[in-house]
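Shown here: the complex without one of its protein chains, the others still in place.
For chain A:
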Amino acid sequence: MSRFSVENIRNFSIIAHVDHGKSTLADRLLELTGTIDKTKNNKQVLDKLQVERERGITVKAQTASLFYNWEGKQYLLNLIDTPGHVDFSYEVSRSLSACQGVLLVVDANEGIQAQTVANFFLAFEAQLSVIPVINKIDLKNADPESVEKQIEKVFDIPGDECIKISAKLGTNVERVLQAVIERIPPPKVHRINPLRALVFDSTFDQYRGVIANVALFDGVVSKGDKIVSAHTKKIHEVNEVGVLNPNEQPAHKLYAGQVGYLIAGMKDVTEAQIGDTLYLHKQPVEPLPGFKSAKPMVFAGMYPIDQSEYNNLKSAIEKLTINDSSVTVHRDSSLALGAGWRLGFLGLLHMEVFNQRLEQEYNASVILTTPTVPYKAVLSSAKLIKDYREKEITIINPAQFPEKSKVTEYLEPVVLGTIITPDEYTGKVMMLCQARRAVQKNMIFIDQNRVMLKYIFPLNEIVVDFYDSLKSLSSGYASFDYEDAGYQTAELVKMDILLNGNIVEELVTIVHKESASRGGTERGRQRIRSRLQALSCQPRAQCGAETCELQDHDLSQSWKLNRLRHPGAPRDKAHSVGKAICERLKDSLPRQLFEIAIQAAIGSKIIARETVKAYRKNVLAKCYGGDITRKMKLLKRQAEGKKKLRKVGNIEVPRDAFIKVLKTQSDK
């Protein structure tokens, strides 16, 4: 490997919106450079997970070293694939920090999408060279010229820098490789300095232990070296180093500027966390910047459908987390659902992927409760501060929610969301965002008829069904992506669910007190109106007052409707959440011998109510000599089942009722 001088090395990534052809392009590059055989059925070689191939997304970053001859020189091109989703933006940023440039792939038909933007800015912030690649030019509806203009407008990259390709057919792919060599600088590294290596990914192999993917910024590493993790400070002896093509291929040494893998007897992926820096024992170096431990943003309870499955599920979760250190696992138990866990995920997709892998790879079926976000509370009570040993606590489980009187303020996580939508949906999208308590930051036209909106969203507002709502109101055309934007103060309250006055502990929910239609005041409406008017000044051919009037008209209609539905009081978030829970309970609670009042309450104030009427008739009509055996059997089975029901006061609540209320809504 030493034959490659640093000048002949390029480290790059491919970034793209879902389905814009990142993996197909990677396949072609691997074929062109002879890394993999062309004759084989190379379908998304880098996507190893079943879910990745199924959903067309890349969850786990993969890496390959390509050897390419051009103008008489041999180059080592390290392709560092990145996870294709915002949930993994930290991993993306770590992968990118191992690169000097990126290929920004945009679909010639769909144009720039929200994720393209998010990824571009990640690359931009990392000061990488960006090579725009317009893919799928072979498609009938492809409009590469228009996409070129979008790229100019949104990213400020001259249109003539775009490379127009068809990864599927291989058209112009060679040009991409040449651009990588021409436009991306070689890494700035020093072989003579002591070892400094970035861990940008790690996987677990049950025979060989942790395989860490590393990029060397300084020095050399070889078998037998003693290395130290800057994060854990643990010392490990290197048993193997090598390059990825994309499978591991052992080598004698890895040099600064190169990308490869390293195996050093680490038993757990937490010993080689993404973003960590490795150095030689007794030769400490300044760690590379940007390391963060994975920070879960979405929490959900996970329970076996049947408690007898607990141990199987436990071992499945262990096996999965051994490869994914970003999932946090806490044991939890619920009176209704039994023993289980509270799991923390990087985001919703991450959660879904995890759940799917459990089902597909481990054949485990689980109950996944509605996801919640990590709220924080700044404590004012000296006693509580002493108990928690810190002033600011994170509330993972609603049951631990501290009272208002003991708290200076509550905080909720927020994200910066990017939405790109055809402009005919702009009004609806804005309505949706406002209903989700989002604050608009920015809005521009990226071409003749597509708008890019930026909003600050409370994370909990997008955690369940925002994406689905956005997709359905825009007939699937709007795209959405988000990045972490810290915390903001929030008026949070604990909402209890009561059955005939008794609190149901497992249904305690934290809700936002602020009225959702605060954005729906006259002021908010004015804001939308002026936005839309401002838009009409944009240079677009078909825009006229008419369109804007129409949109504005639509908006005022909707506001009116909202007002009509909720005369007087503005519709309240807590109210609608409470109502939804009460309704779901009503549908799943069996009738009993007395009426059941289902109430949602904040403190002593009832905000929603449903009633399950008492049984008026429940008796077998015909019971004669031939019916007795069957009837007794049925009664005894029911009586037996009744013993297992959870009692809230004198009300028997079947497990199913809890599942229906607690389960993620998308499974409807």
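Assume contacts are C-beta pairs under 8 Å (C-beta built on N, C-alpha and C of every residue); 3 or more make two chains touch, one makes a residue touch a chain; residues count from 1.
Note that contacts and distances are computed from a predicted model.
A.B. asks: Name the absent chain as its UniProt record does, using one of the following: "Radical S-adenosyl methionine domain-containing protein", "Actin-related protein 2/3 complex subunit", "Alkylglycerone-phosphate synthase" or "ER membrane protein complex subunit 4".
C.D. replies: From the listed options "Radical S-adenosyl methionine domain-containing protein", "Actin-related protein 2/3 complex subunit", "Alkylglycerone-phosphate synthase" or "ER membrane protein complex subunit 4", the omitted chain resolves to "Radical S-adenosyl methionine domain-containing protein".
A.B. asks: Can you list where chain A touches the absent chain?
C.D. replies: Considering the whole complex, chain A reaches the absent chain at 592-594, 615-626, 628-629, 631-632, 635-636, 638-639, 642-643, 650.
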